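With one protein chain removed, the remaining protein chains of the complex are shown where they sit.
All chains are identified by letter, namely A and B, in their written order; residue positions are counted from 1 within each chain.
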Amino acid sequence: MDVFHLFSLIGTIAFAVSGAIVAMEEEYDILGVIVLGLVTAFGGGVVRNLLIGAPVTTLWSQSLYLNTASVSILVVFFLPIAWIHHWKKTEAFFDAIGLSAFAIQGALFAVDAKLPLNAVMVAAMLTGIGGGMIRDMMAGRKPLVLRDEIYAVWALAAGFAIGYGRFGSTWELLTLFAFIVVFRMLSVQFKWKLPRRSLRSNQGRPEKGEE
Amino acid sequence: MDVFHLFSLIGTIAFAVSGAIVAMEEEYDILGVIVLGLVTAFGGGVVRNLLIGAPVTTLWSQSLYLNTASVSILVVFFLPIAWIHHWKKTEAFFDAIGLSAFAIQGALFAVDAKLPLNAVMVAAMLTGIGGGMIRDMMAGRKPLVLRDEIYAVWALAAGFAIGYGRFGSTWELLTLFAFIVVFRMLSVQFKWKLPRRSLRSNQGRPEKGEE
Partner (left out) sequence: MDVFHLFSLIGTIAFAVSGAIVAMEEEYDILGVIVLGLVTAFGGGVVRNLLIGAPVTTLWSQSLYLNTASVSILVVFFLPIAWIHHWKKTEAFFDAIGLSAFAIQGALFAVDAKLPLNAVMVAAMLTGIGGGMIRDMMAGRKPLVLRDEIYAVWALAAGFAIGYGRFGSTWELLTLFAFIVVFRMLSVQFKWKLPRRSLRSNQGRPEKGEE
């Protein structure tokens, strides 16, 4: 349970900071920064609990997480701009930590609930990318996680590793955690991309549904 | 129950394909295509279950649906582009099948839960259009279902027909299913539109809330 809580806490801070930075990029006010930070930090978990059938209300008893996330957000808000710009370069790093922590946590939840392997993988992925998707949608952006450098695959991989039953002890989970972070960062560094196929053949014309 | 499951399966495939195509139009990568396809296919059902009070976790025991949706999405992703462009013309047809199947399924769920007529209609509508709405929001588009050719009305009509108690047997439901598909396609073909009233009098100026 310790590692479990540790992952939750690390992921919460990482996503709270990432949400706060996106909100500041979108010129939201301080409360908007707090809301987007909190929603990014807790949105993934809420979606996971809803999908896993776990009670959502546990959210409110997690004062430690709520307070830690709030403090992290406020620290980011009041940092000197130069520091934040420096930090932005490491935004991908924090996001990678959040991705890895939440994917593992989501997979552990799903294994606890005795769900089959494919459900564990989906739960890991949705928990890992859920916060970022909600963050981007609330910031009026297209979810980066769906088209960025290889991202959700690493959450899927965490789900597979845990769902397949090969990673259970604390040290195995920590190793898995580090692996996911490293591979996500390598993806960013070397711009690894998943294959894609564009249907945008009619480039000159405005698209249906956009303005 | 058989028809019930058949409708679920048809709707799942239709919406999975429609989500995959939208994701490819938005240049999402292969995992983004899978995620958007799955969310489109299952998002409507999850929202319906949440609103109806049915357990969301049944999602995970539906291996048949999850696998069918995944395979459909991968088939679309690897089809020759020319085929997809051809298919896109029939996108409205698949979407119509999904709309009809999910609207009926949502209405049957609500009737099972002994909800009153107006709730059955709303449940039918939300289940029918929910997947498409989430799909469009996750693709950074305005939900087409709210402003396109007559769309949600047909889901409402299915809800009314079933909630009013006139359609219960397998054959009646299949007839209703076909009717909804046909009328949705007629709406597209003849560009039937519902009345609307625009408040956009200040066309030259950028709008509040948009950039």
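In this text, contacts are C-beta pairs under 8 Å (C-beta built on N, C-alpha and C of every residue); 3 or more make two chains touch, one makes a residue touch a chain.
Just so we're clear, the structure is a prediction, and the values are computed from it rather than from any experiment.
For the chain left out of this panel, the touching residue among B:H5, B:H86 or B:K193 is B:K193. Taking the complete complex into account, A:V46 is the one of A:V46, A:A113, A:L174 or A:V188 that touches the chain left out. For the chain left out of this panel, the touching residue among B:L66, B:M133 or B:I180 is B:M133. Interface note for the absent chain: among B:L99, B:A119 or B:A161, the touching residue is B:A119. Residues of chain B that touch the chain left out of view are 50-53, 113, 115-116, 118-119, 122, 125, 129, 133, 137, 140-143, 145-147, 150-153, 156, 193-201, 207, 209-211. Residues of chain A in touch with the missing chain: 21, 23-33, 35-36, 38, 46, 50, 55-57, 59-60, 63, 66-67, 77, 81, 84-85, 88, 136-142, 144.
Throughout what follows, only the chains that are shown with their structure count from here on.
Copies chain A and chain B of the same sequence differ by a rotation of 120 degrees once their CA atoms are superposed, given in steps of 5.
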